[in-house]
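Note that one protein chain of the assembly has been removed; the remaining protein chains are unaltered in position.
Chain nomenclature is as follows: A, B and C, assigned in order of appearance, with residue numbering initiated at 1 for each chain independently.
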Amino acid sequence: MRSVTKGQVEISFSSDISYLELVQDVSDHIARLVGLDAESQYWIGLSLRESVTNAIQHGNQLDPTKLVVLRFDIQEDRLVITVRDQGEGVDEDQLPDPLDPENLLKPGGRGIFFVRSFMDKVSFRKSAEGHEVIMEKRLNHKNQGDENDD
Amino acid sequence: MRSVTKGQVEISFSSDISYLELVQDVSDHIARLVGLDAESQYWIGLSLRESVTNAIQHGNQLDPTKLVVLRFDIQEDRLVITVRDQGEGVDEDQLPDPLDPENLLKPGGRGIFFVRSFMDKVSFRKSAEGHEVIMEKRLNHKNQGDENDD
Amino acid sequence: MTIETRTANGVTILDIHGKITIGEGSAEIRNRVRDLLQADRKNILLNLGDVSYVDSSGIGELVSSYTTVTNQGGQLKLLNLTKKLRELLAITKLLTVFDTFDDEQEAIESFR
Partner (left out) sequence: MTIETRTANGVTILDIHGKITIGEGSAEIRNRVRDLLQADRKNILLNLGDVSYVDSSGIGELVSSYTTVTNQGGQLKLLNLTKKLRELLAITKLLTVFDTFDDEQEAIESFR
């Protein structure tokens, strides 16, 4: 059941890994408010967790005085999630492919790959306020279940 | 167990009652991060819910284009929570006392009373950005339990 | 919130489940009570044992249901308060207004 069809939620926090579970709680909650089923909630939560981990680690380099800003734009037909950090951003074209045989056994480099696998559209943007990852999930009958939103 | 001793989390959302449960989730989560026990978590969550309900209803008069901003300031010895709306604010001295016999059977007027009962310090402030309720909870051995923070 | 209705010895018992809060259609209790009064069922017992959360709106809802019933010469009493609800009613001095019970049989008999 969908209880919000339009709206905006923004949350910002210090660059501290301790807030990752909070991010996931908020993500799950909003995914539920827009009527997404449990499966979609899960993969959106994971994508968000990866992007926020990157923002804290790579973007803000664990500097606790720097903030991560998370924005949920709830629209009729899509949920747009933006993660902003105060870093220099990432060069999309330079990202190594984690499926390349020479990268297969590397310990890292799968975060953005997960985000791209589970969201419908992913883009990166440099702005005056910092670096942003913009992730979109389309809302449609396929991913909207009949679950209780408690 | 306390996992955050210093930090800031800010969350803003459209004036829609649908976000109350989200507010409560976030509140519970942060109260847990600062090591508050389940009992304190509960009453802080209720206080916050009351203040946010007021911000949505009385402050922003349910106008969905107006935002409510919630800020959690995590300090060593206290948690300070601020709820800001875009309204005219409330005149503290004019608030009817819900315990007055003539008010006892009124349906409303107990929200701020609850906030004052459960938080250690409550104040109201008018600023350029809007009206704020500032609520403080002291952190000490009495209200910090040994609970798992999952 | 969901409400189930049953009757015992001329007393209508409303078993209330879930949250009595502003988001959860708290007017439902008041509406249900009004329907009962129209059907001339004036002895009403609210069983709150399965209520998971109450905010100040919910307290207001209980109070308006109480005054509506009392004004029509009926009686509204409360059964199975949770610890937290009892605390809210205590600090608002409403424990002195409501008749409250922890035993259903005792509550039902009190209406005689």
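Here is the rule we use: a contact is a pair of C-beta atoms (placed from the backbone, for glycine too) under 8 Å apart; a residue touches a chain by one contact, two chains touch by 3 or more.
The shown structure was predicted, so the numbers you read here are calculated from the model rather than taken from an experiment.
J.: Kindly name the visible chains that come into contact with the excluded chain.
T.: Those shown chains that the absent chain touches are A.
J.: In the full complex, which bits of chain A touch the chain not displayed? Write them out.
T.: Touch set of chain A with respect to the missing chain: 17-18, 20-21, 42, 46, 49-50, 53, 98-99, 104-108, 110-111, 113-114, 117.
Quick note on the criterion: only the chains that are shown with their structure count from here on.
J.: With centres defined as the mean C-alpha position, give me the chain A-chain C separation in Å.
T.: 44
J.: Tell me, which residues of chain A touch at least two other chains?
T.: none
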